[in-house]
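Below you will find the structure I want to go over with you.
Note that one protein chain of the assembly has been removed; the remaining protein chains are unaltered in position.
The block that comes next holds chain A.
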Amino acid sequence: MKSNAMIDRYRWYEVIGIYAGVLLFLTFVLAPFVEGFLVSLKPLTYLFSSPYKFWPQNASFDAYFTMWERVPLLGRYIFNSILISTVGTIIGVILITPAAYAFARFDFRGRGPLLGAFLAVNMFSGAVLLIPLYRLMRSFGLLNTYFAMIVPGVAFVIPTGIWLLRTYMLRIPQELEEAALADGASRFYTFRRVILPLAMPGISVVAIYAFLTIYAQQFIYALTFNSKTEYMPLPVGLYAFFGRQDVIWNELMAASFLGVLPVFVVFIYLQRYLVAGMTAGALKT
């Protein structure tokens, strides 16, 4: 035990080195957020002034109020973003959960190759398949609807979702299902009443993963498949702050922070599970 403690003991210059390293690393990671927040506090006239000043003069939260007047649909954009991610997450979880169970518990011919085929989907992105997706959406009559922005995104969270949840389900002891089946329960009943409740933590991780991913990646579908202003999600709606002459940067940043807020709320509450789930799923490779 003593050696355990000793190995973790740092000399004073090592401690300084570690904190300096952490500071350097976190500066890179967080600088855009710090700068973005400070910009949202700067009045436009001070913002467009040289030389550069890091700290805002006459800081105020005005931009957080005036942005609603300049872009009246801002609330709608944020609502659209959340709606697209929420519906996408629900569809994703409904598709992922049974498939993950099949891969975790049942032995059938072609299981390995099929799982590989699902994971191969990760190789492609919406951007590569955009042309046929555009034609597909057009022939379904889905262009300029919410579904054009929801449907493609879901497909790309399915592989990782199945992988994460399958890993989680492999850890659920098999005896519980065997007992239920021996008592005469149907397979579907066992799945719904025994497995689903036990897998809930894993399903939550998958749901958070799906929500965050779809929220983060709606830009290209919204840019390409939708031209109706009232359906735009926030990432595309933010272009409303790009005027003919100038970009209204302080309000753009204020609106951005508002759009980030739902993600942060989800994240702060659940980051522990998310990190554990992502790394556990990934490390089993």
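One rule holds in what follows: contacts are C-beta pairs under 8 Å (C-beta built on N, C-alpha and C of every residue); 3 or more make two chains touch, one makes a residue touch a chain; residues count from 1.
The rule is simple: contacts and distances are computed from a predicted model.
Taken from the listed names "Ferrous iron transport protein B", "Protein glxC", "Ring-1,2-phenylacetyl-CoA epoxidase subunit PaaD" or "Sugar ABC transporter permease", the protein name that UniProt assigns to the chain not shown is "Sugar ABC transporter permease". For the chain left out of this panel, the touching residue among A:I90, A:L114 or A:L198 is A:L114. Taking the complete complex into account, A:A127 is the one of A:A127, A:L170 or A:M200 that touches the chain left out.
Although one chain is not drawn, the whole complex shows that of A:Y64, A:Y146 or A:F219 it is A:F219 that touches it.
The chain not shown here is touched by just one of A:I90, A:I172 or A:V263, and that residue is A:V263.
For chain A, the list of residues touching the undisplayed chain reads 3-4, 6-8, 10, 14-15, 18-19, 21-22, 25-26, 28-33, 35-36, 39, 47-54, 81, 94-96, 98-99, 101-103, 105-109, 114, 118, 120-125, 127-136, 151-152, 154-156, 158-159, 162, 187-188, 191, 212, 215-220, 223-224, 234-236, 238, 249, 252-253, 256, 259-260, 263-264, 267, 271, 275, 278-279, 282-283, 285.
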